[in-house]
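Removed: one protein chain of the complex. Kept in place: all other protein chains.
Right, subunit A next:
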Amino acid sequence: MTRANHVPALELEHVGKHFRVLQGMFRRPATLTALNDLSLQVMPGETLGLVGESGCGKSTAVNVMLGLLAPDEGRVFLDGREIGAWPLAERVRRIQPVFQDPYSSLNPTRRVGELVAQPLRLHERGTDPGPRMREMLDRVGFPVRLADAYPAELSGGQRQRVAIARALIARPKVLICDEPTSALDVSVQAQVINLLLELRAELGLTMVFVSHNLAVVEHLADRVAVMYLGEKVEEAPVAPLFAAPRHPYTRALLGATLRPEPGAALPESGLGTASADPLHRGPGCAFAPRCPMANDACRKAPVPMHRHGQHLARCLCAGPA
């Protein structure tokens, strides 16, 4: 292995991100901690699954990885070099996003063909992007006959395929997918996942894959990081993470997965009715207010990451599985 193979394709080092939010006319603005001391490494060719509660900071982390949002603390590296140090054109050639919301992420005044070919115009001026654009649309299962359509004429799933085609056309090394298949039916989802698998093998694509669909993450990821309220609470290779989760939040998450078998009752998460509160964090473990196992020690001081075999878990009670 060459030296380059030991440099992560993408690395977040102790990243923190805070938003100031107004709480009404007469109150002082509060600080909302969206990311807290988040460290992640993705090696070349690896796929990292990123899962966690809605609002836990996944999309914020994605925006930080893409250099679209500057972290308030910590640093971000792309191929060993700080993300801000890359010239823009170089950066977008290396790392491309597929965003969560296929409605707002596509410019409504551009036709599908132009949207998809756009990244090529930036790099390869002069050559006709048409053939590659059509090939890419076809590969993601988008009807090429609609290349002249505007986003408003497309269904949610069709728009998401356009977003994926656009991200892949310039053959980036790192692909950051934020919920790329949530708008797709399961058959098109299978096509898109198969496409990502193919491209990963063919181009050695490095991927960060954010999803609420745990079965998809389990199918695609090599390693999985679980987040709760802006922090990483568990990380492990995919097999042990799903087979023997250590953190109680990971367990609750896996326990709430719906299976496609009729007649099963809705799962009980065991987390109570309180919700994660990003505006008021206690001094201790962020999950303690909802944790069925929490004790006084958990509430008193921040809980560091501990290694348990192949798992890293931020929990005082994460004993052997």
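Here are some notes:
Heads up, the rule we're going with is that contacts are C-beta pairs under 8 Å (C-beta built on N, C-alpha and C of every residue); 3 or more make two chains touch, one makes a residue touch a chain; residues count from 1.
Note that in this section contacts and distances are computed from a predicted model.
The listed options are "Acyl-CoA dehydrogenase", "Nitrite/sulfite reductase", "His-Xaa-Ser system radical SAM maturase HxsC" or "ABC transporter ATP-binding protein", and the UniProt record of the chain not shown names that protein "ABC transporter ATP-binding protein". When the omitted chain is restored, the residue from A:L10, A:A225 or A:V238 that touches it is A:V238. Within the set A:L78, A:I176, A:L205 or A:A252, the residue that contacts the chain not displayed is A:A252. If you put the hidden chain back, the residue from A:L154, A:C285 or A:C298 that touches it is A:L154.
Interface residues of subunit A facing the missing partner chain: 19, 21-25, 27, 30, 51-55, 58-59, 100-101, 103-104, 141, 143, 145, 148-149, 153-158, 161, 179, 182-191, 193-194, 197, 212-216, 218-220, 238-239, 242, 252-253, 256-269, 271, 274-280.
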